[in-house]
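The complex appears here without one of its protein chains, the remainder shown in place.
Chain nomenclature is as follows: A and B, assigned in order of appearance, with residue numbering initiated at 1 for each chain independently.
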Amino acid sequence: MSANDVILRIDRLNKSFGTNHVLKDATLELRRGELKVLIGPSGGGKSTLLQCMNFLLPPDSGRIWLDGNEIKFKNKRELYAYRQAVGMIFQDFNLFDHLSAMENVRIALTKVKGIPKKAATERAMAELERVGMAGKAALYPAQLSGGQKQRVSVARALAMDPKVLLLDEPTSALDPELIGEVLTVIKDLAKSGMTMVMATHQITFSAQLASEFIFMEQGCIIEHDTPAVLLAESANSRTKDFCAKINELGESA
Amino acid sequence: MEEYWLFASERVIPGLNVALLISAKLIVPSALYGMLLGVITGVLRVYGFAWVRRVADIYVALFRGTPLVVQLYFWYFALPYISIAGHSIVLNAMQASILGFALCSAAYQSEYVRGGLLSIRAGQFKAAKALGMSPLQTVLHVVLPQAIRRSMPGIGNEIIYLIKYSSLASIITVEELMGAARSIAKATWRPVEAYGTVAIYYLVLVTLAMWLLRWAEDYFSIPGFERSKED
Partner (left out) sequence: MHFDKALSATIEALPYMLGGVGWTAVILLGALLVGFALGVPLACAQVYGRPLLRRVVGLYVWLFRGVPILVQLFLFYFGLLPLVGIDSALAAGVIVLGLTSASYQSQIVRGSIRSLAEGQLKAARALGMSDFTAIRTIILPQALRLSIPGWSNEFSILLKDSALLMVISVPEIMARTRSVAGRTHEPVAMALFAAILYFILTYIGIQLLRWIERKVRIKGYSQEGAM
């Protein structure tokens, strides 16, 4: 398998809520090691797209392939296995409130993957170490700051050895001074070659790391290309317009 | 005054101790059935189909909105009068009491169960799904540990109420603590000693139950799920 293999492919995903057609014919390809960033105004469909990609929201139509195999989502076994391979980071962290940080990372290992407790604990601690939270392993979500909670949720997702990581506005719910610690973790992940799709408003940060920007508005993918092309001096892209507006409001790097 | 008290309680306490057993036979089954039905009803009210939720809500409104006395009276005195196709159900006092207590307590308990289930933040279901957990695993490892902790104080308090309201069984002739106290008061012409002593019995039972509940809450306490330090 070459480094340029397509790991995840989605074809014409559609999703409507009632009469509201939120996601229209979304299509994209993801190669190993790529980081594709979803950009655009709120309500544009970024979050819906991500949640359709791991079937948290079942799409009304469209197909998904992982490593060349089309996923038959009707089959529960296949669905659960697929979700183990495609991890997700939420805007609201969604840590399990009744479990400590370490237990949060460990629970899917023991209950979903069936790994024995001792090995699972070691793996959980290793992942927490990776995101810099090993010292707080015994603390509960109620005792952690937003940035710390998000880092634990990254560890939890990574422990499953996902092939792809979906990040749904990972820093949007954080106080400004806590954003940095999470961005550092994401940067390390990108550098280590993790394949990711991320929705975010952190333009400057993403521009350095992203293989491709995907601009979404009103459910459609309007344009997609490398950040360099879309944000070039001479470019006349919607992306550039949008980013300019965000910068006016003082986006932090 | 002191000997008065002690002397009279020599004639009161033995009778009450016998009745204590009857009270226990009343309270324990009622509490257990009540909890079982309460949990089922609570779950149905949160996760059931729309018509199931309706029915459950009506049941709860009915049994929370009417006095327990009326309900006990119904099960003991009125039920035998309802005959369907020539058959009717006649419950003895104990049976009617346990049925009445269980149904009433369950209605209140379902409120706490429901509250516990609703207190789980929605995003955690998403996270469980995203990790590949099946619905059963989500229930076992995410829903139950949190719902049980959140509803424990309410359900515990309900059981304490049950201990107190078990005295109502005396109204439909059950010779539990209160019933025995009435008999003793009539026999000895000493209402203060009789009722005063039985008051102490109930006080002790209730206080023991409160301590037990507090201990249980602390035992299961986690940061984020602490016992509220009132009282």
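Convention: a residue touches a chain if its C-beta (ideal position, glycine included) is under 8 Å from a C-beta of that chain, and two chains touch if they have at least 3 such contacts.
This is a predicted model, so every value here is computed, not measured.
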- line: Neighbours of the unshown chain, displayed set only, are B
- line: Touch with the missing chain holds, among B:29, B:115, B:196 or B:223, for B:196
Task: Using the touch rule from the top, list residues of chain B that touch the missing partner.
output: 62, 65-70, 73-74, 77-78, 81-83, 164-165, 167-168, 170-171, 178, 181-182, 185, 191-192, 195-196, 198-199, 202-203, 206-207, 230
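Note that in this section only the chains that are shown with their structure count from here on.
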- line: Rounded to the nearest Å, the gap between Cα centres of chain A and chain B is 48
Task: Could you please specify the touching residues of chain A with respect to chain B in the complex?
output: 51, 54, 56, 76, 80-84, 87-88, 90, 92-98, 107-108, 111-112, 139-143, 153, 156-157, 160
Chain B to chain A touching residues, read off their complex: 120-121, 123-124, 126-134, 137, 141-142, 145-146, 149, 222-225
